[in-house]
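The other protein chains are all here in position, but one chain of the complex has been omitted.
A and B are the chain letters, set down in written order, and residue numbers restart from 1 in every chain.
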Amino acid sequence: MPRINPQEVREIAILARLRLGDAEILRLTHELDGILGYIETVQALDTGAVEPMTHAVPFDCPMRADELGQSLTVEQALANAPRRRESSFEVPRIVPGTGVA
Amino acid sequence: MSSHDYEAVIGLEAHVQLGTVTKIFSISSAAFGGEPNRHTDPVCLGLPGALPVLNRRAVDMAVRLGLATGSRIRSRCRFARKHYFYPDLPKGFQISQYDEPLCEGGVVTFRLDGEVKQVRLVRIHMEDDAGKNIHDPSGVSFVDYNRAGVPLCEMVSEPDIRSADEAAEYLRAIRTLVRYLGISDGNMEEGSLRCDANVSIRPRGESKLGTKTELKNINSFKNVRDAIEHEIARQKLLCGRGEAVVQETRLWDPDHGISATMRSKEEAHDYRYFPEPDLPPVVVDETWLAAARAALPELPEARHARFLGLGLSAQDASVLVAERQIGDYFDQALAAARALPKKIANWVINEVLARVADARQLTDEDVPVPPAALAELVDLVEKGTLSGKLGKEVFGRMWQERRRAGDIVAAESVSLVSDSAVIEAACRRVVERSPDEVARFRAGNAKLLGFFVGNVMKETGGKANPKIVNEILRKLLA
Partner (left out) sequence: MASHVRGLPLVAQAEGVAAGQWKSRDLVEAYLDRIARLDKRIGAFLLVDVEGARRKADIIDKRIAAGESLGPLAGVPVGLKDIFVTKGIETTAGSKILKGFVPPYESTATARLEAAGAVSLGKLNLDEFAMGSSNENSAYHPVRNPWDLERVPGGSSGGSAAAVAASLCAGTLGTDTGGSIRQPASLCGVVGVKPTYGRVSRYGVIAFASSLDHPGPFGRTVEDAAALLEVIAGHDPMDSTSIPQPAGRYRQASRAGLSGMRLGVPKEYFQAGMDAEVEAAVRAALDELGRLGARLVPVSLPHTKYAIATYYLICTAEASSNLARYDGVRYGHRTAEASSLEELYGKTRGEGFGAESKRRIVLGTYVLRAGYYEAYYGKALRVRRLIADDFVAAFQQCDALVTPTSPTPAFKLGERASDPLQMYLADIYTVAPPLAGVPALSQCCGFTKSGLPIGLQTIGPALGEEAVFRVAGAYEAATDWHRRLPEDPA
């Protein structure tokens, strides 16, 4: 039984906003199946009481004072923009309200 | 089932923009507006290699909001990445909080039609704001990242709200609260307070929740009420027809007063949360909490209760509590005056508030009539030195000329004539030239007293103390 099928890879690619060709999907499915098979070795390990290690440092989050620093200029901010109009980044038409916060 | 047999179940997610100087994770300005992309830095633009550094004041503001709502503040909370793609989201994820938010539980208390309401909170968490998409008629859109990275507190309520009015009042209470705390201006028009609503209906008496829809883009108090009212009606209509409510996200269109499907449950996001590796856990210790607690102002609901205890009407108390500065002004005037709280309240509401565009400026240094000056005026009226009518005139001049009541009265002898000899002379002149009226009064027409008083006031240019006029007239006409 394969661990992952092309349809799943296609769904994940959509979630990750990667347009992939059919051949790429098939190759990835095959590769990921092998990698997932290997990765599942960790499943056998009993980690019930183990605290997840989210960071490799032992200290708490440092915090800074609420003080202004050097901002980028508008030109610096937009210098690398593939498309812009005046002081804004340009994108294809956005259907209003489709974002979330 | 008739539509009256259903009740609405509403939960709100409110986003409060915190009024810090800089962004939550970086050093550019968090100021509203201005030229697009004027307030950016590598972090809030999501440039490769940039890393977040947490703004302590943003956390402190969130702690104060948590304390003010009676939330449990986690001594250790955590940021998490929430992933989705959208042009206003520069990193492809929002730095939010997920399974370990700063605040859990708590309650927002407010009054609706004189009744105390409580809406419980699930949580309050911190996150960074997205930029702004600008829709252009030319068919493309534009993005401005000035707002990207401005600190937000997201307040998630339990589904404790039962009507559109309650929802709007709950949101107003949040606005009042954040203004009291000085953490946000809570301005819905500028987007510093925003709200999404989860709405469902169920047969009255049922405890199970119905299928809910999520409403977005309801960004004014009026929209909150209209959108929720519309959604409740829409769901009742569906149920009346025996149709099912579909779980979906709907977008409110305030121009046409309707909502439309934005995305269905199937298209729902998979946010792929995981702990933000760039930020270790955030610790808020006892010392910090104690300092934040000590710095809390008297909160709106406590103040409301205290004002009722002073003998104010519910309506007056509401007005005085609406903004922290109004209540502060009232309290300061009250402390400086001898007059009753009720009297001070009337002056504040009818004279002071009528003259300010923004009540939040009341405690500014340069307010024309500071609280102590109002107190002096009210005492002059209560003592009888000025009539109510004169008092209002004097107040007008105080506001215009930035002078104290005592100065105006002393310098221009606008004070009420209380000299009995002067008043008695005026009374005698009126009585002598009005024999008919005197006869009719003595025959039992008590209403004619007003005629005599009015004429005496004319005689004295309106300055006679009405109390003394009454006493003398009664004696002369007896």
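By definition in this document, contacts are C-beta pairs under 8 Å (C-beta built on N, C-alpha and C of every residue); 3 or more make two chains touch, one makes a residue touch a chain.
In this text the structure is predicted, and so the values were computed from the model without any measurement.
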With the full complex in mind, choose from B:E35, B:E243 or B:D270 the residue touching the hidden chain.
B:D270
Had the left-out chain been drawn, it would touch chain A at residues 4, 8-9, 12-20, 24, 28, 31-32, 34-36, 38-43, 45, 47, 50-57, 59, 61-62, 64, 72, 76-77, 79-83, 89, 91-94
Those residues of chain B which, in the complete complex, touch the missing chain:
42, 45-54, 81, 83, 85-87, 90-93, 143, 270-274, 277-280
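Here is the rule we go by: only the chains that are shown with their structure count from here on.
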Chain B-facing residues of chain A, complex:
15, 17, 52, 54-55, 57, 59-72, 74, 77-78, 85-94, 96-101
Across the complex, what residues on chain B touch chain A?
15, 20-22, 26-29, 35-42, 45, 53-59, 76, 78, 84-89, 94, 127, 129-130, 133-135, 139-145, 152, 154, 194, 216-217, 251, 262-263, 269-270, 272, 275, 277, 279-283
